[in-house]
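For this view, one protein chain was removed and the others were kept in their places.
Naming follows writing order (A and B), and every chain is counted from residue 1.
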């Protein structure tokens, strides 16, 4: 309860500061849109040269991409921890965090949120509805419910992976430029994993389970019943990875060495 | 000149210091190329060639494009933005060197480091796992070497440009990100430019971005040979020269602004 009320306190503050720099806000939303457009262009250009991707049609791939954008938008709104090492470890901001009576990870989430990224979810829904209507998909009563569950699962998968990477900073003096590369790998979960060989498929399913943020849950709505098992695993994998990451985080905070020296 | 070389060396040492980065970097690079390899195989789906490139050439193209990116890519625009915002740039300006030159050298130091300790071993690992075609022709390698140096220069100049805009905009992180996304697409990193529809190709022909990734990668995969390759190098060199103008003009204006506002 306390955490929920804190969340809204921070959101209110965030809105106040953001509205001060409206120009920035617009540029940022624009660059987000650009980023989403580039990925869409990639798909469109590729399908100029081929009909099917391992049996998946253009609209199906676009649908998966649209689905992916929703959990991804939520993730990037709240888990802005790609510069965790520089900001909190090197500059010692974690000292301040640790002297306040709220869980440290939760505080960082609150401090670093970027709500404008939520617009990505709108784009995502629009893309899904466009592709869905071209594919003639029906919406049943349970679909919105499962959609929410799958999206939340996807967010937790993404969050879990990136929190774990941030945790590396507690043990090693690594600058986390692993982070940007990880964003790249995240993209491969948007394509049907059956196009990859077993190793990569295994990695994307069980090690860095990005496939649960794209193709697996989306396959359910596309009616690809051979993937249903994986679809329903989405929230489970999300919970497992996120809990694990929080556990590692808590262990890491014990090893925090402080800044300076 | 000595001080610039020293700057390259220092950057080199800095990069070496972050070793966890270095190991995981190679691993992730390999996974990256691997994923692209399968993606492209699926796109080819048995077709022998698309737009004059065979599936193997395409894999090579992707591998080389990412390897070249490790060399030409740098964050000096973001670094400049921080230095300007924190007011450190004023200190840099009173030092006895050319600030932009120094930034370029830092980028080069980083680039050389990644080329030797990151791209090359990464490339060897990828070549062991996936079918990649290396040219046996020394001339191709020579042209490729010149070409990636030019692409480094073009990309760095564009970074300097976006970096300098910090003087005029309070916050340009959005702009920097937008630039990066555009370069990934228009430089031919994600897709060879020849894959785009004709009208899009024509527009891109007027932009400097193709000189960053498309030209060196095509030279390496023998997609460009002989006169085509030379023509590509000329286009790159021309862009290097053209871009000097906006960089210098903006820099002069920015310095004036700095004097007036006092940083």
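By our rule, a residue touches a chain if its C-beta (ideal position, glycine included) is under 8 Å from a C-beta of that chain, and two chains touch if they have at least 3 such contacts.
Rule of thumb we're sticking to: contacts and distances are computed from a predicted model.
**Student:** What is the protein name, per UniProt, of the chain that does not appear here: "Cell division protein FtsX", "VWFA domain-containing protein", "ABC transporter, ATP-binding protein" or "Fe-S oxidoreductase"?
**Tutor:** In UniProt, the chain excluded from the picture bears the name "ABC transporter, ATP-binding protein".
**Student:** With respect to the chain omitted from the figure, which of A:20, A:51 or A:138 is a touching residue?
**Tutor:** Checking the options A:20, A:51 or A:138, the one contacting the hidden chain is A:20.
**Student:** For chain A, which residues touch the unseen chain?
**Tutor:** Here the touching residues of chain A are 2, 5-6, 9-10, 13, 16-17, 20, 92-96, 98-103, 254-258, 260-261.
To be clear about the criterion, only the chains that are shown with their structure count from here on.
**Student:** Per the centroid of Cα atoms for each chain, what is the distance between chain A and chain B, given in Å?
**Tutor:** The mean C-alpha positions of chain A and chain B differ by 27 Å.
**Student:** Under the touch definition given earlier, write down the residues of chain A that touch chain B in their complex.
**Tutor:** Going through chain A, the ones touching chain B are 21, 24, 27-28, 30-31, 34-35, 38, 41-42, 45-46, 48-50, 52-54, 168, 172-178, 181-182, 184-185, 188, 191, 195-197, 199-200, 203.
**Student:** Over in the complex, which chain B residues touch chain A? Could you list them?
**Tutor:** By the definition above, chain B touches chain A via 18-21, 24-25, 28-29, 31-32, 34-35, 38-39, 41-45, 47, 50-51, 170-175, 177-178, 181-182, 184-185, 190-191, 195-197.
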